[in-house]
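One structure below.
The full complex has more chains than appear here; those shown keep their coordinates.
Labels run A and B following the written order; every chain starts at residue 1.
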Amino acid sequence: MERIRIGMVGGGQGAFIGAVHRMAMRMDDRFELVAGAFSTDAENTRATGRTLGLAPDRCYADWQQLIEREGALPAGEQIEAVSVVTPNHVHHDPAKAALEAGFHVICDKPLCVSVEEAVSLRDAVAASGRVFTLTHNYAGSPMVREARERIASGALGEIRKVYVEYLQGWLSEPLEASGHKQAEWRTDPKRSGPVGALGDIGTHAFQLLEHVTGQRVTRLFGVLNTCVPGRALDDDDMLLLELEGGASGTLTASQVCFGRENGLRLRVFGTLGALEWAQEHPNDLHLTERDGAVRTLRSATEPTGEASRSLTRTPPGHPEGYLEAFANIYAAFARAVRGEPETLDAPYPGIEDGVRGIEFIAAALESSANGRWVTLG
Amino acid sequence: MERIRIGMVGGGQGAFIGAVHRMAMRMDDRFELVAGAFSTDAENTRATGRTLGLAPDRCYADWQQLIEREGALPAGEQIEAVSVVTPNHVHHDPAKAALEAGFHVICDKPLCVSVEEAVSLRDAVAASGRVFTLTHNYAGSPMVREARERIASGALGEIRKVYVEYLQGWLSEPLEASGHKQAEWRTDPKRSGPVGALGDIGTHAFQLLEHVTGQRVTRLFGVLNTCVPGRALDDDDMLLLELEGGASGTLTASQVCFGRENGLRLRVFGTLGALEWAQEHPNDLHLTERDGAVRTLRSATEPTGEASRSLTRTPPGHPEGYLEAFANIYAAFARAVRGEPETLDAPYPGIEDGVRGIEFIAAALESSANGRWVTLG
C-alpha cells in the first residue's frame, strides 16, 4: 500500500509536539511528509524543511499558501492529508480550510478555542466527507483500550465512582515570564484560548474518562484556580462530576503540582469490580476482581483481548509508550484514509471528541465563574 | 514506673476496635486493664472479662456502674483511666461522666455525634483537668510525624495543593441488611450519628490533612452521596477544600470503592517540594525535592528526624503498622497521665481534634444539603 502524502502546519524547530507527530508518522511507515508550513518565521520553515528532506518549493510561507498550492498540484503528487500541530488558536482555520480543500486532517488537541469554532469544524467535517482525527494520544494506548473493553463487557458491573487526575508540576514557576516558549503560548489567552491547564491537560483527562467508561459526563461543578501570581489563565482545576449512568467522581488537573511529570491516572469503581490505569506505567492495567484481589494485566499478554493486542508492536514485557500510542492514532487515521477494514469501534478520537472537549471547557468555565453546577448534554 | 490501671467501656466479644485498643495498650506495657463494662449484654461482659483475666466483681453491668463503683474503691486500687470504644453515640456520656469522676479518658473517634456534644465534652475536659485522648491512630504513625515535621520546617515552601482520600470498598453491598454487626451500627443514624462514611473515615482524612499541614481548613464544598439503595447514611463523599494558607484541594471518602481496603492517602504539593504518604505502606514517605526527584524515606532510617524515630520500636526495614501507631497514641496518653516530659508537639490528638472533626462534619452536611461553600472557623 502506497504511503500517504502529508503536509504539516506548525512543528518548526523549537516546537515540541510537531516532532512527536513526525516520529509517530514514521513508526509504521504509512506516511510520507512532503510539504510543510512549519512556522510563521520563513527561515525556520526553510530550515525545518531542509532537515526533513523536503523539496524547498513545498516549504510554504503559511498554511493558506500550503493549502492553495498543494491543491494546485497534480492529483498523484499533491498531499492527501494535513497534520495541524500549531497552538490552539491556529487549529480551527487551517483545519477547516484543509477539509474544504478536500484534504484529510489530523489535528492536535484541544480541538480549538471556542464552542463556535468547534461547531464550525464539525460542520466542515460533515460537509467534506474527509477523515478527521484528533490526537488524544492516550486513547491509542493498548491498556486504555483494554480498560474500555473490560467495562463495555460488564466486568465492573454498574459504574459508581470515577476518579481521574492529570497532575503536572512544570508550571509551578512563572516560566512564561522568562521566555519559555511552551509556557508562553499555553498561558496566553490569545493563543491558548480561554483556559490554560484545563485545555492543555484537563481535556485529556476528560476524554480518557468518557472514552474508557463509554459514558458521558452530564453535570459538573468546577473550580478553576490560578496559583502562580500574574498568570493569565488557570493552572489548577478541580471538578466534581456526574455521569449519565448515575456515577459520580472527581477530575483534577493541575500544572503546579511540584515535581509531577505527566500524572494522568484513571480509577473506575463499579458494583462488581474496579480498574486503575496510569500513563506513567502505561503497560499495566490493574483490575480488581470479584474476590477483591488486584490482577495486574500487562499489554500483549495472554489475558488481554484482541483489541488491545492489535495496538502493540512488541512482545509482552517490552514497554510501549507515548510515541507508540501516538502512532496508533496515525495508523487508524491511515486505515480510514485508505478505506481499509477496521476492527475497532471508535478507532480514533474524532470530531465529536473534539466538540466534547470544548463543551466540557465551556461548562467548567461557567460553573467556576458562577459557583454552580452546570449541565452537560 | 507503675502501670496505669484502666477500665474499658465497650469492646465486648464480637467488637473490632476494642481488641485493637487492648493490643495497643499491651504493646509498651504501660497499662493494666482491671475493669470493664464491655457490653450491654451481661453475659458478653462476663465472658470478655473472664478471657481478659479480670476479677468478676470488676466486670460491670454498664458504664454508669463502672464509673460509680470504681470511684468508690480505694485510691491505689481504683482505675485511673477509662478507654471508650463504643459506637459513636455512646462516646459522649461515658466520657463526660468519667472526666467528671476524675478519670483520664482515651476515646475512639469520631468524638461524638453532634456539635453540642462536642462542646459539652470540651467543657468537661477543661473543667476536669484530666487527660483526654482521641484515637486518630494514623497520627501515631512515624512517617505521618515525619511529614508533619518536614512541612513545619518549610521543606515544601508554601503549600498549594492538598489531596487526601480514604477509599474503602467493604460497604459496596448492603451488608447491614444481612446482620453484619460492623456495618449495622455504622449505617444506623441512631448509633453512628448524622453521617456514615464521613464520620467513620472522612474524619480520619480530615484530621490527617490538618495534622500534617499544620493548617486549618477554612472553607469547603461537599457532596455526600448514598450509593447503595436503602442505606440510611452517606457511603461516599467528595469535598473541595480551601486552607487558611491559601491552598486548595480535595477530600474524598468512600466505602463503596470496590475492592479497596483502607486506602488512606495524602498528597501535599508546595512551591518548593511535595510529599505523599499512604497508610497501606506506612513506612514509606515519598518526598519530592527541589530538583524534582522523589526520595523514599523509610521509618527509623538515617534521614528521618528525631520525632518520627521516637515512634518506632524496631530497626529500619521491620514494617510497623496499624497496631503500633495505636500504641503510640496510648504511650503519649500515658506520658501525659504520669506528667512525664514530652518532646513532641501535639503528642496526641486531643479534645480540639475531636471538636474539629465534628465541626467538619456539620459543615460538610450543610454544604451538601445546600449546594454551597461553607466556611469553617
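To be clear about the criterion, contacts are C-beta pairs under 8 Å (C-beta built on N, C-alpha and C of every residue); 3 or more make two chains touch, one makes a residue touch a chain.
Bear in mind the structure is a predicted one, so any value in this text is a computation, not a measurement.
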Whole-complex copies, counting every chain including the 2 in place: 4
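In this text, only the chains that are shown with their structure count from here on.
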Chain centre separation in whole Å, for chain B relative to chain A (CA means): 44
Residues of chain B defined as touching chain A within the complex: 156, 160-161, 163, 165, 169, 172, 221, 223, 225, 227, 236, 238, 240, 248-250, 252, 254, 256-260, 269-274, 288-289, 292-294, 371-373
